[in-house]
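Encoded as structure tokens, the structure appears first; notes follow it.
Heads up, one of the protein chains got dropped from this complex, but the rest are sitting where they should.
So that you can tell them apart, the chains are marked A, B and C in the order they are listed, and the count of residues begins at 1 in each.
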Amino acid sequence: MNKCSIAEAMIYQLALTIEDGGLVFHGYGSPLVQIALHLAKRTHAPNIILVAGATYAVNPTPVFLTPTSNDAAMAIDAECTLDITELFDLAASGRMSRMFLSGLQIDGFGNLNVSRLGVDRLSLKLAGGGGGCNLSCDAQHLTLWTAAHRTEIDIQGKRRYRLVKHCDFITSVGHKTVDGKPRAAMPYQGKGANRLVTELAVFDFDEKGQARLIELYPDTDVEMVKTHTEFDFVVSSTLSVVPLPDAGMVAFMRSFDPLGVHRREFRESELKRFFDY
Amino acid sequence: MNKCSIAEAMIYQLALTIEDGGLVFHGYGSPLVQIALHLAKRTHAPNIILVAGATYAVNPTPVFLTPTSNDAAMAIDAECTLDITELFDLAASGRMSRMFLSGLQIDGFGNLNVSRLGVDRLSLKLAGGGGGCNLSCDAQHLTLWTAAHRTEIDIQGKRRYRLVKHCDFITSVGHKTVDGKPRAAMPYQGKGANRLVTELAVFDFDEKGQARLIELYPDTDVEMVKTHTEFDFVVSSTLSVVPLPDAGMVAFMRSFDPLGVHRREFRESELKRFFDY
Amino acid sequence: MYTATDKRCTLSELISHLKTGDCLAIGGGLSCREPMAALRELIRAGISDLTVIGSAHGIDVDMLCGAGVVAISGESYVGFEHDFGMAINFRRACESGQVQARDNCCYTLVQQLRAAIMGLPFMPIRSVQGTSFMALHSEYKTMICPFTGDELVLVPALSPDVALLHAHYADNHGNLYIEGAPVADMLFAKAAKKTLVTVEKIISHAELVQKGITIPYFYVTALCELPFGAHPTSCYPLYAYDRKHTQHYHHCAKQGAASFQADYLQPFVYDCASHDDYLARVGASRLSELQNWQHDWLRCYE
Partner (left out) sequence: MYTATDKRCTLSELISHLKTGDCLAIGGGLSCREPMAALRELIRAGISDLTVIGSAHGIDVDMLCGAGVVAISGESYVGFEHDFGMAINFRRACESGQVQARDNCCYTLVQQLRAAIMGLPFMPIRSVQGTSFMALHSEYKTMICPFTGDELVLVPALSPDVALLHAHYADNHGNLYIEGAPVADMLFAKAAKKTLVTVEKIISHAELVQKGITIPYFYVTALCELPFGAHPTSCYPLYAYDRKHTQHYHHCAKQGAASFQADYLQPFVYDCASHDDYLARVGASRLSELQNWQHDWLRCYE
């Protein structure tokens, strides 16, 4: 029987959030998303306008997945190219169908932090959010994701959550701002996140804009997800197990990333998780 | 003795308003200005950034002056090219040194009308002002011009002035708006017109923003200029006669415009005026 | 966003995307690269009541006015420069009230298109205030800048229903290559709800990439291959402006509205069921002359 890794299963969940026909963008430093977009384009969504972060190449055929996004290898055989202004204008005018965002902190309404930890004083400076702040407002739909949902217990015996009650800083917006304004009250073009994909579970967002657990992996359960999630969430009445990629998809993902760049998103221990398909 | 035509003398006056080193633009449908820019670039202002209207070619070497501006013959051997957005952005950010504007009506403050005649009802629809409205505000300096200063007396015995007291419509702004606001009160980038060149005279603009007669042609005088000008104007205490182009300049102008396109700006009777140089 | 694999269609299919009452942005400028064949088809198709917007136009807008299909002009210039002077049909239509003259200015138009492209309700602009355009366009608003205290004009976003362009080359997918001055074509394509394109020649994607892509495919709704589709305007380096034809056009317009109908529109528009019919009427030898402009450029203007 064939096996896929948790990484491959998760990439497939990301790919499944892509509808055919729209403009889909991946930012830099997002190997899981890069693979997911190319997987979707080669399977159920051949007509997406696939725009590569950093190079702004449209529908390229990368030679292999490079660990740094602004490499010519990622832009090879692009059908055409955009630039930073045109890509962000397309989003701002409501013409970006979907964008993918991650964060070191993700709250239950889909607000993200990738700027800094520390509320009163800066305790950890992160790389920054790139265009995520703007695109979280502008893109029609967002897929949120993290490959580090599972918490570890630190020296003081405390869990450091990725899925938190409150972000220290809001780099990009979810369904409700921290001062309580619902997304609909804002002049954004986009409708916000409709999926949050992690290595433990998949959430959608309910009518109140709150994350709702809809899918588990074959080796996870609700209790486990609750343990590793600081915010409260509802469990869908139709809770199910994620679909898994087929052999062709897995083969594509492996050939696309010969350096295994996408594995760097995961702890070593996670990468021991394999599923039969 | 060599002779230059009034058209050539007037083109030279236009060229003399150009300082070296800045970005200078001619719009479409402006053969006198087109020749003046190329004359200036080949004589006293070799470092101007010469941008051609319609093609947005920078520093081209036209094959010959075409009567329609958006012809590839006008863009030949351009050093580089701009487009409509970049050219107008340069003006809007205060980086266009000089622009040239004409009108069917020109008032004593340098307001122009090239849109329509008739105040209460439209009696004559003109071609429109192109980018003149924007550029009259944005360009650092303006040279105004008309080759039809001299009035004719119509059937009712009335003079139809080109240089008027009041324009029927303000296509582009001068030193004082029609509701009396001085240019300095407006958020424009540019300082407005500092020359008005006609086939009868040359004016500058005084500290009140009013046209002041500073130069005559060898065959014109103050009375003649007054006869053909509806608005009142001051005569400079240093009134002089315009300088005339030299043989090389005249030869250049003739070779640049083998079709004599620039002559179409003038009445036949004006083109009989020649000056010895 | 238009992602069909093959955008090719017939001229009448292309024009079927345009509706009576639409706001139309016409590509090209003055005597260069106007989508004339598509405009002739639009007239034949009985589409009318158009609002036209643009910067520097000539025979394209004038012909639509002469055919009575324009309701509002938001152009900044319609004329024949020092070649033939006034745009007679345009002028006649404006003066009679058939066309409402709501003139615009080049940069104002650019900023309005940009607002649409950026999904903004408006763009600020320093110019325009102090001119009569403020009264002509009651839709403009003003604001006091909270940074500088300056009064700025806010011009609303303008998204044409249709951008109608003529390009040199395209691939089946709708990627376009335009050579020479792009005028406002790119702005139109990005700002418009639909972009309809006639093209001199459809080539393979590989060939197109060699030339460079001016406008990406996803802006393009539909595409029709139409050699000499810009005639009598130019499409350099493929062919020059047909000044003689334009002279005849202008002469017909000058004789009055009825003469223009009978002597120009009838033979060159209504009586031509197809673009091929039109080209046959212009004549192969004339077209060949226009292709060979480089032999004696000056002669094109004599």
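As a working rule, contacts are C-beta pairs under 8 Å (C-beta built on N, C-alpha and C of every residue); 3 or more make two chains touch, one makes a residue touch a chain.
The model shown is predicted, which means the values in this text are computed figures rather than measured ones.
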{"item": "Touching partners, among the displayed chains, of the absent chain", "value": "A, B, C"}
{"item": "Which of A:Ala75, A:Ile106, A:Val202 or A:Met253 contacts the chain that the document leaves out", "value": "A:Ala75"}
{"item": "Selected residue (touches chain absent from view) among A:Glu8, A:Asp138, A:Glu230 or A:Glu270", "value": "A:Asp138"}
{"item": "Chain not shown: contacting residue from B:Glu8, B:Asp71, B:Asp107 or B:Asp138", "value": "B:Asp138"}
{"item": "Chain C residues that touch the omitted chain in the full complex", "value": "119-122, 124-126, 141, 143, 145-148, 150, 152, 154, 156, 212"}
{"item": "Chain A residues touching the omitted chain (full complex)", "value": "28-29, 31, 54-57, 63-64, 66-73, 75, 81, 83-85, 88, 91-92, 115-116, 122-138, 169-173, 177-178, 181, 186-189, 258-259, 261, 264-265"}
{"item": "In chain B, positions touching the absent partner", "value": "21-23, 47-49, 58, 79-82, 86, 89, 92-95, 97, 138, 189"}
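Assume only the chains that are shown with their structure count from here on.
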{"item": "Pairwise touch network: line, ring, star, complete, or other", "value": "line"}
{"item": "Farthest-lying chain, centroid of Cα atoms versus that of chain B", "value": "A"}
{"item": "Chain nearest the overall Cα centroid", "value": "C"}
{"item": "Centre distance in Å when chain A and chain C are each reduced to the mean of their C-alpha atoms", "value": "43"}
{"item": "Separation of chain A from chain B, taking each centre as the mean of its C-alpha atoms, in whole Å", "value": "59"}
{"item": "Distance between chain centroids, defined by C-alpha means - chain B, chain C (Å)", "value": "28"}
{"item": "In chain C, residues with contacts to at least two other chains", "value": "none"}
{"item": "Contacts with 2+ other chains: residues of chain B", "value": "none"}
